[in-house]
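The complex appears here minus one protein chain, its other protein chains still in place.
Note that the chains take the letters A, B and C in the order they are written out, and that residue 1 is the start of every chain.
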Amino acid sequence: MSEPDFKYFSRFRNQLFHIVFGTDTRSGKLFDIVLLWAIVLSVISVMLESVSSIREAYDDVFFVTEWLFTVLFTVEYLLRLFITAKPKKYAFSFFGIIDLLATLPTYITLFVAGGSYLVVIRSIRLLRIFRILKLGRYLREASVLSDALAASRYKIFVFLGAVFTLAMIMGTLMYMIEGGESGFTSIPRSIYWAIVTITTVGYGDIAPQTVLGQAFASMLMLMGYAIIAVPTGIVTSEIASAEKNKRKEESAGRVCAACGIKGHDKDAIFCKNCSAKL
Amino acid sequence: MSEPDFKYFSRFRNQLFHIVFGTDTRSGKLFDIVLLWAIVLSVISVMLESVSSIREAYDDVFFVTEWLFTVLFTVEYLLRLFITAKPKKYAFSFFGIIDLLATLPTYITLFVAGGSYLVVIRSIRLLRIFRILKLGRYLREASVLSDALAASRYKIFVFLGAVFTLAMIMGTLMYMIEGGESGFTSIPRSIYWAIVTITTVGYGDIAPQTVLGQAFASMLMLMGYAIIAVPTGIVTSEIASAEKNKRKEESAGRVCAACGIKGHDKDAIFCKNCSAKL
Amino acid sequence: MSEPDFKYFSRFRNQLFHIVFGTDTRSGKLFDIVLLWAIVLSVISVMLESVSSIREAYDDVFFVTEWLFTVLFTVEYLLRLFITAKPKKYAFSFFGIIDLLATLPTYITLFVAGGSYLVVIRSIRLLRIFRILKLGRYLREASVLSDALAASRYKIFVFLGAVFTLAMIMGTLMYMIEGGESGFTSIPRSIYWAIVTITTVGYGDIAPQTVLGQAFASMLMLMGYAIIAVPTGIVTSEIASAEKNKRKEESAGRVCAACGIKGHDKDAIFCKNCSAKL
Partner (left out) sequence: MSEPDFKYFSRFRNQLFHIVFGTDTRSGKLFDIVLLWAIVLSVISVMLESVSSIREAYDDVFFVTEWLFTVLFTVEYLLRLFITAKPKKYAFSFFGIIDLLATLPTYITLFVAGGSYLVVIRSIRLLRIFRILKLGRYLREASVLSDALAASRYKIFVFLGAVFTLAMIMGTLMYMIEGGESGFTSIPRSIYWAIVTITTVGYGDIAPQTVLGQAFASMLMLMGYAIIAVPTGIVTSEIASAEKNKRKEESAGRVCAACGIKGHDKDAIFCKNCSAKL
């Protein structure tokens, strides 16, 4: 490639980059919106295909649609890999992996039947929507939420470990009490029932019939009712402190260009030290 | 209209305004109470009409009652439009739209059958009750609640987006695991089941039967149990800060007439600066 | 009655008062414990009586037991009325009314059959147990809880009003969507279903079958899931501030006898101003 050619090519690649990865320009926004609709349509098409009456009537349509979207998303994925400056970093990023996984299921159906439903993984790509709608605001909130969850992960593990141990013991006791009757046919099934009960889901497909079993179940329910307070308490106190940290960070991040003073309020317009505009 | 006529008319209109829109005068309160009972009766009449055994016995009564209330509410709506100084503002206000919608369903039944049940929209009008019972106190609390919800709307959207994506993926996986058995007949139905499970509602009309399905369902329940902590944590921290802001606002709003100092306590009787009565 | 007689009588009445109402003396504690066991036995006897197989076998026993406990509690009630200094105040206090109601149901059965089950109201008397077990500590916590609930009662009313209006509208919509099928046979029943769903109870006796109905139900569940955060948030922030107030009150209540300074820490042993022992 001669140098001017390369220059043109580089400029073209740069423009493409802004369209595919950016959301600031008009064409960049349009690209993202078209992409989101394509994802929505492909996911809906997979869902409708699973309804047997619809599948029988429009079998061919679904076959064509599926391959069309798959080719489209494959081209898009290769394009992204090609135009980004750091293909490796993209390929191993969260969205890079999701973008790849979103194309694979249809190819898998060439070898294994039934894999096409995995296409639903495409729905994760819809989270891109937050990049278009007032990007920053949503990202900020998502980061507060994920900070809070990350900070409480140890407590949550301890908590889930304790709940699961409780479910195992109560499930086994109920199996011994109900004696294989009214759905408690094995210990794993009884543990499944105990989890259904502690989490207050309560399907009712398995339910105690003996008086002793109902007394035990009542105890378990009251425990579950009180226990649910624990993760809530954990996450609440973490969200409160994550929110506080975020605000501190934001105000610390605002530095006056004139005098270098930090720590301005989030809504401050002038520097509180030298009155220069921020 | 001659001028004295107009004057009398204007005074009459003013009096009517205080009766219809106000709650301070005796007649204004009476009007509101009569109106609330009319709304309650009309809503109850629609509900009873839906019970087939009652409908068959008192068919005529319901027909008469419905038209009676509809004419009454139509007259009331036109009256409100007529006596308010800014008819446009009222017509497009929250209660203005609800007042209009409350009259329409019965007219719709002239053209389309079955629309009469929409009359239930009248129940929203019952929220007027808070205007009568110690108005200010309830409005204050409602405003704290709605401020907190408004402040947490971005976090709630991010959260609901994540929950719905999780429900789609888990629903599809369960459809593949249970293989169209025990109620998981299509992906949309399986997603419905996943939402029923994550939110801990747990009807039990669809419930996993296979061991693998029950293991997956248990995981989903524990996730739902931990996830419910997130909106709670969000709203709790927002309510706490909305309550704080409200109190700050209230004390900031109290200005001493004598010396102009702000920031008096909510229950202060004298100015803390110059001891003048507030 | 001669004066010395009256004196003896007054002393006797005073001793009785300490036994019946007090929990400090040995005999006062014993009286309360015997009473609690009598209450527990009488409530258990009513419950067992409701089990038809047991009732048929021991019909006479239940009849005798019931009248025995009723006479016992009647005597106790009259005794309390007689020995307290202010009978009127006791009669209209919370426990005074409960004590009376606890004796009435059996007398009612002389005139109306079936009233005997109302005896269960005696179980409220069991709350006296908190008077025996480390009285103060429990009363303190109960007062924090009831302060928090009292402070949030306006917000809770606004909230329940909004939830009930939502249930009415969604119930009516579901009645129109499901068209009298799958349990949605009338609007009141559909509203019952809507409440079962919003509160995440989810019996499953009524459940949507149509696709549109399931989509609406999913929406309602997600709303219920997010809405449950609201009362939690309200009560949490109120409990936090009730707890704070209680602590402030407690430390304000500690006054140094030597110098009169207030506001000592709850666990302080010496006055922080003059070092006198508190």
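The definition used in the following text is that a residue touches a chain if its C-beta (ideal position, glycine included) is under 8 Å from a C-beta of that chain, and two chains touch if they have at least 3 such contacts.
Values in this document were obtained by computation on a predicted structure and should not be read as measured data.
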Given C:51, C:97 or C:150, the one touching the chain that is not displayed: C:51
Touching residues on chain C - with respect to the absent chain: 43, 46-47, 50-52, 114, 117-118, 120-121, 123-124, 126-127, 129-130, 137-138, 140-142, 144-145, 148-149, 156, 159-160, 163-164, 188-189, 191-192, 195-196, 198-205, 228, 231-236, 238-240, 243
Hidden partner chain, residues of chain A it touches: 154-155, 157-159, 161-162, 165, 168-169, 172, 175-176, 180, 185-188, 191, 197, 200-204, 207, 211, 214-215, 217-218, 221-222, 224-226, 228-230, 232-234, 236-237, 240
Residues of chain B (touch criterion as defined above) contacting the omitted chain: 200-204, 232, 236
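Everything that follows uses one rule, which is that only the chains that are shown with their structure count from here on.
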If a chain touches chain A and chain B alike, it appears here: C
Chain at maximum distance from chain C, centres defined as averaged CA atoms: A
Turn needed to bring chain B onto chain C - CA fit, degrees, nearest 5: 90
Mean-CA-position distance for chain C and chain A (Å): 43
In chain B, residues with contacts to at least two other chains: 159, 188, 191, 200-204, 228, 232, 234, 236, 240
